[in-house]
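Of the protein chains in this complex, one is absent; all others appear in place.
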Amino acid sequence: MDAVLLARIQFAVTVAFHFIFPSITIGLALLIAIAETIRHRTGGEVWDRMSAFWTRLFAVSFVVGVATGIVMEFQFGTNWSRYAKFVGDIFGAPLAAEGVFAFFLESGFLGLLLFGRERVGSRLRTFAAWMVALGSTLSAFWIIVANSWMQTPAGFRIVGDKAVLTDFWAAVFNPSTLPRYLHTVSSSWVMGAFLMTGIAAWFLLHHRHLGVARASLRLGLTVAFIGAALMFVTGDNSARQVANTQQAKFAAMQGLYTTTSGAPLTIWSLPPTQNPADAPEGPAVVVSRMLSFLTYGSFTAPVTGLDQFPQDQWAPIMPTFLAYHNMVLLGTVMLGLMLFGAWYLYRRSIEYHRGWLRLAVLAIPLPMIAIQLGWATAEVGRRPGSSTA
Amino acid sequence: MDLATIWFLLIGVLLVGYAILDGFDLGAGILHLFVARDDTERRTVLNAIAPVWDGNEVWLLTAGGALFAAFPPVYATVFSGFYLALMLLLVALILRAVSLEFRSKVEAPAWRATWDVIFAIGSFLPALLLGVAVGNVLRGVPLDAAGDYRDGLLGLLNPFALLVGLLAVAMFTLQGASWLVLKTEGAIAERSRTAARLGWPVFAVLWIAATLFSSQDAPGLWDNFANPLAWLVPIAFAVVAVAYPLALRTRRELLAFLLSSGSIAGLIGIMGVSLYPNLVPALGGASPSLTVGNASSSDLTLTVMLAVALIGMPIVIAYTAFIYSRFRGKVRAEGHGY
Partner (left out) sequence: MLTAQATSTAVSATDIAISLGLLVAVYAVLGLLWLFLVVREISHGPAPAPAGVVEEETLPLPSAGPLLRPAGGPMAGSGR
């Protein structure tokens, strides 16, 4: 195997494994902060035990995320040194800012939250929980800034053999930063909330720790429902950004070979092939004109197809298409599940719906799978370029 | 002073911060098998570093990011050139991080003994590997026409670099011992005191040996000392280092820890003075040395980064100091902890 392929595999394996843990901790950090706030406000001892329990799960996940995160940062130098030299003027700053503005905050106050329970007052403990949540959410921001710059570079010009920063804020808030950041963070909330909801459901099914389980179910389910809805809003926003700024990727995601006015939305079909001539004929579920409408708000708007790009610049179509469509499918399943859950919770009947509780346990891995598919869509769809600069 | 020189200094400051802070928890990890004999003592040692080690490691992450941002070719050349050594460092840091967290979760003695050994190795290896890497940077490495170092892992294992590697291990061990003397009491504190007393002469001898050896192996490091002002740094280091055993003997524990930290700052200061304006001196080969002048990012990037540092670091230092103050005093095995 050649070095490029091996380096790619190493990067992909590290990212995929690493990202399991931040997405859990970003979500749990918010939930713990909310639980700490309720504990501080009401003095309810059940919220105290609950936040201690989830903080322990947080800590186990956090440490794996930190340990693998160092590999992520160092890999740009170790394995991608020509890339590092080419973009260092722009790309290093967000990584450094992530340390300064996010990791110090998160790790410092986590120490206080985990080991300082007897050394700090209730107010400071709640504050520490919010600082951990803020730190983890900010760290996602800076790493998304770096990755989004690879997707849609801005605020630079090429001087000789390297990219040179010309406008810091344009580089930070490049076209894809905010849509992708909001989508990533809402997905992480969903991940943490599904974990909390699923484990609480398991406790209820086995009739254990009922106080903590009920508190966790109420909080987890509420955040999972709101988060799943936000995930759709931010996902829609993110897809439109891709359609506007990364048209080749958008066409690969949708499996659209030819530019079409009033393009149909493919809900399900056999996966498209790299060569349009081999494209499968088969059953498909499509909504006519819907892609044009969702993307541009008009049933007749043209959507750019792959035919507008030289074939050697196409991303691998089948993986991009499959990752994207399955992500959306999973998102729909998750939102549907939480819609029922929220209704049962509102009707105060959730504990009687043992079938739903069992589904909630089984659904714990779904957000993780969807998140991995989302990353695959973003990263595979970006090929063959490391960055479009 | 130009921006690139400011960043040379600031990366030095980040490295000093890392070496002082992570230094004491790496050192505690190297020592813990020797100064803590049973499970309760081990837990006491771990509790002495538990709330803060993670934040300490962020200094390394931030220094890496700052190096990437301010001097991309240095980051690219050193990290890709020292590939296998760095991968080993990363694996060691991963295992070390999880051994701390995982150890406490299961009470079986075999489980805990395994993680204790992994924790010790995972603390020793980073100290050694970082020292060897710094030793090679100080000595200079051959750079080919593309500015790459290509002699692999074996090329890094030269006597001078190994000497600096051992010096780093001694320095971190001394720092760890000083921290444990400050934070623990009873048998652990006494054993740590012994370790510090025995470790100091080893550290001093290794430093003298590395210094003498550098005049043969890396004479370029002495160029800046033609300027008499440059001698202030090694003199300050020597004063602090000599005061250390006195503070230890008179049982001024906080002072001893601060002097140990000061000697780390002094040692890295000496390295900075010796190196400037080089970042990676070229040892033969087709490319010139990477210097503050030819390897820095654009002025705009360095200015933005300076703003990030000037806004961010005072806040970081303020709340870090606050968190340390919350955990001041001696630790025990009981209560919330490992």
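In this document, chain identifiers A and B correspond to the written order of the chains, with residue numbering beginning at 1 in each.
Assume a residue touches a chain if its C-beta (ideal position, glycine included) is under 8 Å from a C-beta of that chain, and two chains touch if they have at least 3 such contacts.
Since the model is a prediction, treat every value here as computed from it, not as a measurement.
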| item | value |
| --- | --- |
| In the full complex, displayed partners of the excluded chain | A, B |
| Selected residue (touches chain absent from view) among A:8, A:119 or A:240 | A:8 |
| Sole contact to the chain not displayed, among B:81, B:234 or B:312 | B:81 |
| Missing-chain contacts mapped onto chain A | 1-4, 6-10, 13-14, 17, 21, 44-46, 49-50, 52-53, 56-57, 60-61, 64, 67-68, 71, 78-83, 86-87, 199, 202-204, 207-212, 214-215, 347-349, 351-352, 383-387, 389 |
| For chain B, the residues touching the chain missing from this view | 76-77, 80-81, 83-84, 87, 90-91, 94-95, 98, 102, 105-106, 146, 148-150, 152 |
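Keep this in mind: only the chains that are shown with their structure count from here on.
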| item | value |
| --- | --- |
| Separation of mean Cα positions, chain B and chain A [Å, integer] | 35 |
| Contacting residues of chain A [partner chain B, same complex] | 59-60, 63-64, 66-71, 73-74, 76-79, 81-82, 84-85, 87-93, 95-101, 103-105, 107-112, 114-120, 162, 164-166, 168 |
| Contacting residues of chain B [partner chain A, same complex] | 47, 50-52, 54-55, 57-58, 60-62, 64-73, 75-80, 83, 86-87, 90, 93-94, 97-98, 100-102, 105, 148, 297-298, 300-301, 304-305, 308-309, 312-313, 316, 319-320, 323, 326-327, 335-337 |
